[in-house]
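What follows is chain A.
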Amino acid sequence: MNFNSFSEFLAMGNHGVYVWSSYAISFAILLLNVALPLMARQRYLKNEARRLRREAQQ
Partner candidate 1 sequence: MTDAYLETVDLACERDWRLLFEHLHVSVKPKDMLQVSGPNGSGKTSLLRLLAGLMRPTTGDVLINGVSIHQQRNELTSNLLWLGHAAGIKGLLTAEENLMWLSALHHGASREQVWYALAAVGLAGFEDVPCHTLSAGQQRRVGLARLYLDAPALWILDEPFTALDKQAVTQLELHLAAHCNQGGMVVLTTHHPLQNAPSTFRELDLGQATL
Partner candidate 2 sequence: MSNVFTLMLLRETRLMFRRPAELVNPLVFFAIVIALFPLAVGPESQLLQTLSPGLLWVAALLAVLLSLDGLFRSDFEDGSLEQWVVSPHPLVVLVLAKVLAHWLYCGLALVMLSPLLALMLGMPLDRIPTLLLSLLLGTPVLSLLGAVGAALTVGLKRGGILLALLILPLYIPVLILGSGVIQAALQGLPTTGYLLWMASLTMLTVTLAPFAIAAGLRISVGE
Partner candidate 3 sequence: MNWTWFHKLGSPKWFYEISGRWLPWLSVSAVLLIVVGAVMGLAYAPPDYQQGNSFRIIYIHVPAAFLAQSTYISLAIAGVVGLVWKMKIADVAVQQAAPIGAWMTVIALVTGAVWGKPTWGAWWVWDARLTAMLILLFLYFGIIALGHAISNRESSAKACAILAIVGVVNIPIIKYSVDWWNTLHQPATFTITEKPAMPMEMWLPLLIMTIGFYCFFAAVLLMRMRLEVLRRESRTRWAQAEVARQIGRSA
């Protein structure tokens, strides 16, 4: 561990804003990359389910 206290860890020697913001933005983008295909999949399955129901009714 390179830091003596948690507050020092957060401060990052006055560069905390830069380090934490870039990590936050990057992880947000990574999560977005996971979420988008998952949502697209859900949407596709929902559409297919609706289509199958419609065809079953006919």
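With respect to how the candidates were assembled, all candidates are chains of the complex that A comes from, given by their letters.
Please note the rule applied: a contact is a pair of C-beta atoms (placed from the backbone, for glycine too) under 8 Å apart; a residue touches a chain by one contact, two chains touch by 3 or more; residues count from 1.
Keep in mind that this is a model prediction, so the values were computed, not measured.
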**Asked** Which touches chain A in this complex, 1, 2 or 3?
**Response** 3
**Item:** Residue ranges of chain A touching candidate 3 (in the complex, touch as defined)
**Value:** 1-3, 9, 12-16, 18-19, 21-23, 25-26, 29-30, 32-34, 37-38, 40-42, 44-45, 48-49, 52
